[in-house]
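This is the structure, below, for whatever I ask next.
With one protein chain held back, the other chains of the complex are shown just where they sit.
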Amino acid sequence: MINRFENIIIQTISRLLIPPIQLYALYVIAHGHYSPGGGFQGGCILGASFILMVIAYDIKETKRMISEKINTIFISLGVIIYSGIGAVCLILGADYLDYGILNKIFSVSPAKARALGTFGVEIGVGITVMAVMVSIFLNLVSGGEHEEAQE
Amino acid sequence: MAEHSLILIIVIPLMASCFNILLGLFRRGFCYPLVIATLSLCVILSIFIMDGVINNGVIHYRLGGWAPPWGIEYVVDHLNAFVMTIISFISLFVAVYSKRSVEAELPGRTVYFYTVFLLLVTGLLGITVTGDVFNLYVFLEITSLAGYALIAIGRDKALLASFNYLIMGTIGACFYLLGVGYLYIATGSLNMADLGRLLPDLYHSKVVLVAFAFFAVGVAIKMALFPLHVWLPDAYTYAPSTVSALAASTMTKVGVYVMIRIMFTVFKPNFSAEMLPVTEILGWVASGAMIFGCILAIAQTDVKRMLSYILIAEVGYIVIGVSVTNRMGFTGALLHILFDAFMMACLFMVAGVVMHKTGKTSIHGFRQLHRRMPITMAAFTIAALSVIGVPPTAGFFSKWYLVLGAIYARKWIFAGMLLLSSLLAVVAFFRVIENIYFAPSCHAHDRVGQEGIVRDEAPLSMLVPLLTMAAGILILGFFSGKIVSAVIQFTVPEGF
Amino acid sequence: MKFFALIAVIVTGLLLIYGTMDMPDWGATDSPPNTHVSPRYIEKSIEETATPNVVTSLLADYRGYDTLGETTVIFTAGIVCILLLRRYR
Amino acid sequence: MEIISSIKPLLAVIVSLIAAFLILLTGERARNLREFWTILASVIKFTIVFSMVSPIREGKVIEYTVISISPGLSLQFRADALGILFALTASFLWIITSFYSIGYMRSLNERAQTRYFACFAIALSATMGVAFSANLFTTFLFYEIITLSTYPLVAHKETPEAIRGARIYLTYLLGTSIAFLLLAIFMTYTVAGTLDFSDNGILIDTTAMGVSDTFLTITFILFMAGIAKAAMMPLHSWLPAAMVAPTPVSALLHAVVVVKAGVFVVVKVVIHIFGIDLLTKLGLGTALAYFSSFTIIIASIIALKQDNLKRMLAFSTISQLSYIILGAALLKPSSMVGGIIHITNHAFSKITLFFCAGSIYVSAHKTEISQLSGIGKKMPWTMAAFFIGSLSMIGVPPTAGFISKWYLAVGSMEAKEIPILVVLLFSSVLNAAYFLPITYKAFFEKENHTDHHEEVKEIPVVVIPLVITAIISILVGIYPDYFLTLAKEVIR
Amino acid sequence: MDFIISKFNYWIYIVLMMIGFYAMISKSNLVKKLVGMNIFQTAIILFFISIGSKKGATIPIIQDSHVDAVNSALYMNPLPHVLMLTAIVVMVSTFGVAVALLIMIYRKYKTLEEDEILQILRNEKWPNTH
Partner (left out) sequence: MIWQLDIILLILVTACAIAAITVRDLLSSAILLGAYSFMMCLLWAEMGAVDVAFTEAAVGAGISTAFFIAAIHQTTRRTKD
């Protein structure tokens, strides 16, 4: 599946499918408060869309979309967002991850602030999960032979 | 502020590992200073926490501001603080030590290595801080994943060893998780303190008994207790020397810590000691570990492998101290956690230095090394004597408490086993020491050659942590009384 | 080897089954897990976190720290795969 | 009893540790400086020890607590009459041995001399530690350090047989001390709750507390088995094996420091742990006495058959050590005095004999007794000293050995143990049987043609020390009061 | 009979777990071990999920959000679900690492059978250097 193999049907359908999949993934992340779903599921689906891209096209093509370096940044970005939100709560004077205190910033009720905090956290999770899934898959299929590998 | 340092000690290395990756994309050279700075901060924080615990008693921290049975709670008492301080100290020194050996053994991967290294430390610290059984599982998995990877990047058979470790470790974690599940179904709670309150009414429930059994087996796999140790020797032999030093000195200790927590906080001592013959079984298993570990250590020809088997025996020492369920034995076990961390770090560091300098760690590779690196070999000798338990090295003092604990419990056979395994350790270590200092010069030209061997001491970044460990071994023993009166006596569970 | 594995498996299985003897019935509403800690999440989720999906509020808020750990696990896995699989020249 | 708190015992221990450090630091680059450290340390050590003698003769005790580790476990020094006697002997002989070593090592051009001198200094340091220890823990600590620091000295030559000897040495000494001595210490601690030496023995009250006699007997047996340094049979084989070491090592360490540390600990255990009353009650003293008499006779008989001079001296040492144990085991004042004084007397005489053996090896490269015919004419000083040493071993007046044997004999009479008296007499005969022929051979037999003594010449640096020790062993015999007062102080 | 009906779910979960466990410890093919690991972990998750189920309850998403007092008996116990979400993540992470190791092992030994690898290791003296 690394080798470029031209299959017009698969490629066309993938091209059609990937944007809705990604849109759906974002929906899953965003709508986690009201329906099943959340950062992890959404991140997985988002990652899966890139994996589909790798399968349908090839690695180089995918790399144009999301390069190794960007991906690595994403991997850590998610965790930084998550722990950063926790740290913000800490700085604002509450316990770690106590999102209720975020109402100092957003001027909403503590319960709503908690929902906001949850949302932020979910985004963080989603980013990390997506990036990690893509990264693992890329590493698995390519056997680690990336152009940036030599650094 | 003291309570916030509880979460900071976890979050700081965690965030540092993220920034480490980002930094590494641009400048690789920054990683090492970042790691050192982070871990130094951890050491400071852990001392701070220790100080807080000693002065103000147990520290509670509510994550997210939720009250304990609902939210996750951090509880740090003397025991946590003690283990946490050990881990942060040892990891700092191992990190200092790692510079040269990582550059030599893992060229080009330093960034990722240090990231995973930090994650490993994060996981270890996380295990020690938490007061929630499921949260403990999560951190256990962080530790394990980081551990698998760090072991896998070693040499020779490391990959297969790491895979076996992964399978065994997953079984252990799954058993632990099953234990959590069984406890949860019996009580509906995940908080350790809450469980401790709820469980005494349920001690006769079969669910709780099975839960205990699965906790015990799961944790025993993680800490490489004797019949379940099979993953350890290969893993620690072939791992990069830095990783061996860190893992040997901290990971098994954390396993023991978890065991103590489960046995005496989640379950109460009277359950572990009286309801089931747990302590009896643990005692026999541990004495098996001591004898078996030492005997197999004698049979090895590779020093790192020998040390791995010694480590198995050392785990046996600690567990036997716990198993006799009295104040002396428990004190000895905790002291041995501390001293053994120092000893193992020192020994594996020496093996790493030898690896770094000569490229091999077979016993014959140690021949006449005292000429090339006298200081390193002196450190090795000190640590070896400590493992044997010769005064005034630290190992004697922990063994003192352990044997007394066994005698007070009227378990003469365990006391005998402790002494016997010391004897076996003598044989194991003096094989190496003999090679280091008095290798028989079989060939005539050797005698000439020996004079020609130049002093080729390890680089300073390796030597400093090494000597710190050795000095610790020499000095700490004399302060064992102070350590006991300041910290350890408060960790002893009630009813001992 | 396979024989011993089988024995080990059977022993483990029997032990687990032995444990189920004292378990609350499957799906019982009055079992400890359903009465001790969890009702609060369901009852207070909307009030305290304004999130109808209790799983989400529990995941990211009440036990948000577990999820941080979970994210760290994923992060670790990602870094580990890069560390292991990349070929270094 | 008046107790003085003074840091002197610690200083006596530390000074040679510092010397060892300086020696290692100086290394091979400046040999004179390195050996200067040794000499300096030995002189300072002797001065410190000597300065403690007069208060102790007045019946005072010097104490110093270094660190208290936990209740009942502390690093504490306490210089009493018995300790000072041992320390004085060892530190004085170290000065002499230092000169002798320098001469010996230089003339043989031995290797790894830095290690040699450093280990020597550490061993002496540990000896002071044993001598001044105030509790069993301190004793055990330094006891082990003696073992470990002398191990490199035994393996010094690094030949396969040296390594084998060192291995036996270590197995016996470390093995027994961990397996038996440590266990005995643990047992003592469990029943007595302390390890501090006390005048009447710390176990004296334990029988009242319900500790069974069997337990105490087992503890005693473990103690005796654990102190392999005392070289009681059957745990004696390490001593002959250790004779592969260079002769100064055999001389000071295996005639004085190591073995005397062993018997010293035995005496300490008998007097300060169990106490004379308890041992009398349990009847263990007599048992030990017969056991040591057995060693005395058997070791002497084995010594008769030896041809290697140093091995013969080793077996003679084994036999003589048991005199000391015998003295302590008879549990009577006179026998105690005899045993304790024998620590000193035997030290001076035996070191003379070893020095002679070394001198013969350095000058003539002879190690076997059968090769010594006619050597007395070439090495008159050495062989004369040897003769004096032999007389002292046999116990002929006016040598030092006579004093101790006299007291031992009186003690055995007091204890009404006539068989012991017979043993003492018989062993003297045996001693004469294996020592006197050597002197006879050296002075009165004709040289063999195969042996070439022509170029043999005594080396002054080597000979002077042995002459000094020989003279001392006569002086001690003629004026025994100095040491006798100290020895009697122990019993008081 | 009641006893069996009320417990047989647990027993089937345990059987599933043991199938996975058996594969983990007895199979010599490394991939099969991983398959077993997956089965084992999934069965544990199943067990946990079943802890949280209540008869007559629905999914833990609160529909009538304007009602003040929510009756907790109407909704499934969400806590095991949350725990198992974490456990699934742990599972997939472990799996990812294991697969990475697997590929490395195959690269090195060209086989995935444990006994064959051990055979190779026995036959071949690995150089003691890295």
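The letters A, B, C, D and E name the chains in turn, as written, and every chain counts its residues from 1.
One rule holds in what follows: contacts are C-beta pairs under 8 Å (C-beta built on N, C-alpha and C of every residue); 3 or more make two chains touch, one makes a residue touch a chain.
These numbers come from a predicted model, not from an experiment.
Considering the complete assembly, chain E touches the hidden chain via residues 5, 8-9, 12, 15-16, 19-20, 22-23, 27-29, 31-32, 35-36, 38-39, 42-43, 45-46, 49-50, 52-53, 55, 57-61, 76, 80-81, 84-85, 88-89, 91-92, 95-96, 99, 102-103, 106, 111-113.
Not every partner is drawn; the one left out touches chain A at residues 1, 36-38, 40-41, 44-45, 47-48, 51, 133, 136-137, 140-141, 143.
Here is the rule we go by: only the chains that are shown with their structure count from here on.
The most central chain, judged by the distance from its Cα centroid to the centroid of all protein Cα atoms shown, is B. Chain geometry summary: the mean Cα position of chain A and that of chain C are 22 Å apart.
Averaged C-alpha coordinates put the centre of chain D at 69 Å from the centre of chain E.
Annotation for chain D: no residues touch 2 or more other chains. Counting partners per residue, chain C has 16, 20-21, 23, 31, 33-34, 37-38, 40-41, 46, 52-53, 55, 59, 61, 63-67, 69-70, 72-82, 84-86, 88-89 as the residues that reach two or more other chains. Annotation, chain-chain contacts: A-B, A-C, A-E, B-C, B-D, B-E, C-E (touch as defined at the top). Contact residues of chain D toward chain B in the complex are 67-71, 73, 75, 137, 140-141, 144-145, 148, 152, 155, 158-160, 162-163, 166-167, 170-171, 174-175, 178-179, 182-183, 186-187, 189-190. Listing the residues of chain E that touch chain B in their complex gives 17, 21, 24-25, 30, 33, 37, 40-41, 44, 47-48, 51, 79-80, 83, 86-87, 90, 93-94, 97-98, 101-102, 104-105, 108, 114, 117, 121, 126, 128-130.
Chain E contributes residues 59, 61, 85, 89, 96, 99-100, 103, 107 to its touches with chain A in the complex.
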